[in-house]
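One chain of protein is taken out of this complex; the other chains stay put.
To keep things simple, chains are lettered A, B and C as they appear, and every chain counts its residues starting from 1.
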């Protein structure tokens, strides 16, 4: 893609840009959730949209996650393209009946009579001192559910481009943002850009090891890669961008070159999504890897509140550096 | 353990036996859920218990999964040992706030001030023609949550022994039964038997390959092992019995001997729990395995209703036979 | 009686018979012959609610149903043969065999489908109604729910939201006195079910669910109000399920006498027949003709469905995702 003019904006602004562009483009796009209207979202990702598009299309809801998600499913079945916000990933628990039992399955179990163009946006992750009930990373839950697509952008550009694709997609997309990342800045094209779901991107080329990472942890991986470069270690960093569909081809091609795989994510390691990537690689052939794969992820504990503990639990760039070195042997 | 007298009973009867024994043993054990009281449970696992122990201790609830699970958490905090039944695993979605956000985390985030002796029983799985919304296998969701323990017994004996341990445990346990398995029969000791959580069992010794499997699929794995034995292939079948804690030592010891790993489960393969086991093995060393690991699990689709399709989607003994052969190369 | 009213009544009668005979076919033929899998939840006894309510709606109105939805489907005009085909898992069924008895849907008839997750259809109905309201197309969305579903958080959230946003939703609650085995007095703190939506400013109305014209009249006026004011309505129909919760329910929670007595006194089809005969709408032989004709129609649909092809195992792999988008 030819690079046009770029703007340096935050992750929140990137989300907002995508929402605004899509609300403009298509009258059937709706936005609702707690505090997304007048207030503009607790992280500012929807500021001004109610004013611009009116209360009919951009709505505040009561604290009713089951209804927020269920209404979105209903409106999608009637041909609208709702974007429902669930204020924290942790409360996707409340919304999961509508997402997992209804949105994901309605098309299949009706023999393809319906389309479900609905997006469930929700910020996850820790690092901001919100403690155990407001810091989870649950991508593994939703990636496990046939019928859903799952996006977890790490850079503003991807956040904007993937969200536009998610809104245009005729399938339910769980769009996972990161609450400690909304102020993170990056270059985003001024021109329209839709980034297809299911296409990984090599964010940094390298020959010594392949690091796969997404969401906020991706930026840690890129930082780690710089540190490692200073020590003469040249890692490739791949961002799958969406976990479902998962672009294994790009990962496999890279691992085929480097022979080393590190997966870094903020979610708990045990039964986390990293295991899927590792497994898909080794299923293809044990000889793809020169060394055992390494996961850099949270230990098996809830997210603690206090900073020393939270920092310890959430993978940091230094942990990824150490993980890469462990993998290099 | 010295084998005393055995009885041949169904999986449902084994569950009922455990519940009855524990209700008898400890007055603080409570049982509630939809239709568990007068009716005795839609799968008959609680028949007669209300009559024996009274309506105070064995209660029917309204269709209120959030409340069922939340009440259980509250009663546990006050020192009771509730066993809450959620009628289908799919509706653990409704109960997941109480289970995942409260039960799993209350101890940790209060600095260990509380104990949470609560069990959430729920039948999952397909094979009975209940279609997409009543057939899911979601063990990967709960195994991913620090603070929870997860049991998934495949044999009546384990169902009884593990449920007793779960009730006695001071931590929340998600106890996953299998709805198409309640009539499955097996030998269960007449004498009391408590099977500790976190201890795998080698259900069949063998030297050519290690098959790890649980819940109903375990019985398919054992059937597959017999078929393979007829062809001169001698597989070891390991039942982890609980996925959290996960007894990797037993699995690793077996894989160390056989050099081949097959994980078979009914849940969707993608981001399923099998990936965690595969990953933990290859993290320990790529040379543990002579051949790439193999997963035998459901493809990435919701469970369809009609028999030919449902049989095709749910791993059968023949699929495990084929998986083992694929692994043997 | 005006000719038009007489025709309407006979039309209701036909549909009620259609439901009854369809369900009897499931109970007496499909179940014993194991022609379907899982469970099938029969609506025998609740025909007047399905027929009276759905016929009070427009064809464009959305209907979203429950696990006990064969009656709603038939009243909405679904094809019996394709329904049987689906229940028997055939490729030609409504859902290509992927849904079965609990997931019948016909998008072309605005029968959004059955949702057997109790209560879970109510927020969806609010979403359908939101779409109708934004579209300004004058449609309403009707959600059926059992009295057991009143206790789900989903219903509460949906009702509050629907009232708050002034959405044209009809919450149609069929009080058949049981949720599986649990009787009403063990599930709802309040027995005046019509008051269960007052907390959201939605006045409720209790209706005899065994008299099809009463149901029709009540839903007609509720639908009119809901359509005009764009505001939810809540109706509770007193009815009874004469069969078990599903086809293999042993019904230990009630006596056979209770069910029989209810049947003798409250069967909505008998009630309608008596009335029609009594007021000379139809003579007895005509009711027999109707019964024979509809029975034959149901039988023919069943026989035709029975001959239909099975899906291939690999058909399971398609249809999870829609291609494309905008």
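We take it that contacts are C-beta pairs under 8 Å (C-beta built on N, C-alpha and C of every residue); 3 or more make two chains touch, one makes a residue touch a chain.
All figures in this text were calculated on a predicted structure; none of them were measured in a lab.
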Selected residue (touches chain absent from view) among B:83, B:98, B:151 or B:218: B:98
Residue of C:152, C:208 or C:281 touching the missing chain in the full complex: C:152
Touch with the omitted chain, as defined above, among C:188, C:208, C:233 or C:247: C:188
Sole contact to the chain not displayed, among A:53, A:80, A:108 or A:300: A:300
Sites on subunit A contacted by the missing partner chain, in the whole complex: 34-35, 38-40, 42, 60-67, 90-91, 94, 128-134, 299-302, 304-313
Residues of subunit B (touch criterion as defined above) contacting the omitted chain: 26, 30, 56-57, 59, 61-62, 64-67, 69-82, 97-98, 101-102, 106-117, 146-147, 149, 168-171
Hidden partner chain, residues of subunit C it touches: 151-157, 159-161, 163-164, 186-190, 195-202
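The definition used in the following text is that only the chains that are shown with their structure count from here on.
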Rounded Å distance, subunit B centre to subunit C centre (Cα mean): 36
Separation of mean Cα positions, subunit B and subunit A [Å, integer]: 30
Subunit A: positions in contact with at least two other chains: 97, 101, 108-109, 146-147
Contacts with two or more other chains, residues of subunit C listed in rising order: 93, 95, 97-99, 103, 117, 153, 320
